[in-house]
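Shown here: the complex without one of its protein chains, the others still in place.
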Amino acid sequence: MTDVTMIVNGQVRGASVPPETTLLQLLRDNFNLTGAKLGCDVGDCGACTVIVDGQAVNSCLMLAGQAEGRQILTIEGLASREWLHPIQTAFENSGALQCGFCGPGVLLSAKALLDENLNPSTQEIRDALSGNLCRCTGYTKMIEAVQDAARLLREESRTQLTHARTEATAP
Amino acid sequence: MNEHSRVLERDELEIAETLRSPDVDLRLPPVLPREPYPIEPLTPDARQQTRAVGQRATRSDARLHGLGQTKYIDDLSFPGMLYARIKRAGIASARIKRIDTSAAEAMPGVMAVLTGKEIPTNSFGPTFQDQPVLADPIVRHAGDGVAAVAAVTEQIANEALAKIVVEYEPLPAVLDPVAAMREDSPKVHAPNSNIYATKVVRKGDIEKGFAESDRIFEARFSTQMIEHVSLEPHAAIADWDANGRLTIWATIGRITLARADMARTLKLPMSRIRIIGTIVGGNFGGKNEISQEPALALLSKKTGRPVKGVFTRGEEFTATTTRHPIIMDYKTGVSNKGRILARQIRLVLDGGAYCSWSATTLGKACILSPGPYKIDNVVAEAFVVYTNKTMTGAMRGFGAPQVCFAYESQMDDIAKALGIDPLEIRLLNAFDEGSSSPTGQVLHSVVIKESLRKAADRFGWEPRS
Partner (left out) sequence: MKAFGYVSAKDLEHAIALLGEHGARAKILAGGTDLLVELKHAVHNPEVIVDVSRLHELKTIAVADDGLHIGALVTHSDIMNSPVIRDMFPALVAAAHSIGAMQTRNLGTLGGNLVTCVPSMDSGPALIALDASVTVASTEGQRRMPLFELFVGPRKTSLKPGDLLVDIIIPKENLGKPAAFEKFGLRKGQALALVNVGASFWIDREKSVLVAPRIALGAVAPTVMRAPKAEAFLDGCKISAEVMAEAGRIAAMEAKPISDFRASADYRRDLVAVLVKRALANAQARATAKEKELVA
């Protein structure tokens, strides 16, 4: 058995699992985080995408042991108790998810992209989502949703900046 | 245009959008609007749009999808649940001489093994009941299941599959659908013919039509097998409880049909079967019938525990239905001006090992095969034949995309040969309001010419001839 401890969605989680357990299995079976999906099991479809130390990865291609001591973000950690993440809002408003199975992976790929680049071009979005397959043919709406989310995030960061400046100048 | 047919203007739309856009300030507010949709309960006349057209609508399940909280089959689990795997034949055509499951049964963690002999009625299907739950004794395609295992983990179930020994006597395989139609071809479902459904559409006098034609074009078109590849694989959980009642959670689009099929295979009254159709992670026609569910039910009955089965991506390709490859022979007679005067079509659908929704696909492919064109003389014949390949069934369009590929390809060939613009030849032949289809149906709301002109205008089509 391999003992693993990691930070998942901001919480320290630990488990003792057989070495051949993938990160995806660990998240789904041990931590009950079923948002990441098993689609192809070979890293082609992206349904299992999670963010490890800030980078989107296929959790079906990582052993649980490799995630030891790392920071993991799954779809369950994107929204807070009170707020939807702007990406979630945008995807909802754009109707960008149809059957929804690819959704958690797509949203996290979009998150990884927008964390680096708040003003992505269509080509950059397509590139970032190329590892997430959707068979309901929802890519057009997804690209719109990511652009929309980028706009929301830019507005949010402007508001925060203004807010910070106001606070700094306050007596 | 009267008041009802008007598409809402942008500013009016915004009011509707406010009503339905979810309130982000609240945690998990209802996604459905609080006010009813501003749609008047009118039955619109033909060519009239309701007010709903052109409006944005939020999906009622969008919130859960975005939060990752939608529960698909593989996201569900029950206390004591076992995992099932099915051993696939891996041979296209054979007779099973012997199955030895003793080594698998002896493995720690293996709770039950099931073979075809134990299934009360070992056949199912939405049209003809020609598909076994587990092959016994004839294997008709490589994806046929030959045994199923329920174990405490998926890993043990997989290892148990490797320990099941199956002895096969290989039989001749039929792989070419055209060859399968010959009398002397080996029979997939002996002694029955390999041709298991046919349809013929006739209109006018085909010989006269060809005689009057200036040019006759003949060509063969063929398409390939296509898998739906829904992102969620086929999955189900079966729980046969101590009261003798069976509950199935399944990714099935046709629950009632599935219930009837289950009752038949299990020889169980329908009233004892409950099927819960969960959210389906992509169907596209591939999840309109049962597959592994009877095997899971019997494994649950044997073990007294819930049993989950999820297909691997490989099984999705080999053991579930696919789109029909069709061999399409088109003979079309046209005037020098490009009017189609006669069209004779012969379709051979590769039906794979079992019928599934082939008869439905055959019908639709056949009646649509002449295309959306006014043709006075038509003969369309279609055959669907068994081969020792993955079964073909329903997939978006039910045979329409295949024949569309053929008739539109030939349309281009004819246009080129006659030196007519590809758009013009279509406008010359396309249906009008009130035209009748090859089956005699009088058509209304026919907008094909408008659509073509509008599309040509939008993407800047210039006549090339």
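Should a chain be cited, it is by its letter among A and B, assigned in written order, with residues numbered from 1 in that chain.
Convention: contacts are C-beta pairs under 8 Å (C-beta built on N, C-alpha and C of every residue); 3 or more make two chains touch, one makes a residue touch a chain.
Predicted model only: the values in this text are computed from it and were never measured.
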item: Contact with the hidden chain (one of A:Leu27, A:Cys99, A:Ala128 or A:Ile143); value: A:Ala128
item: Contacts of chain A with the absent chain, listed as residue ranges; value: 2, 18-20, 22, 41-44, 46, 49, 55-58, 60-63, 65-66, 68, 109, 112-113, 126-128, 130-132
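To be clear about the criterion, only the chains that are shown with their structure count from here on.
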item: Mean-CA-position distance for chain B and chain A (Å); value: 32
item: Residues on chain B engaged by chain A in the complex (per definition of touch); value: 21-22, 24, 27, 31, 56-59, 61-72, 74-75, 155, 228-233, 279-284, 310, 312-313
item: Partner chain B, residues of chain A touching it in the complex; value: 20, 28, 34-42, 45, 47, 74-76, 78-79, 81-84, 87-89, 91-93, 95, 97-104, 107, 133-136
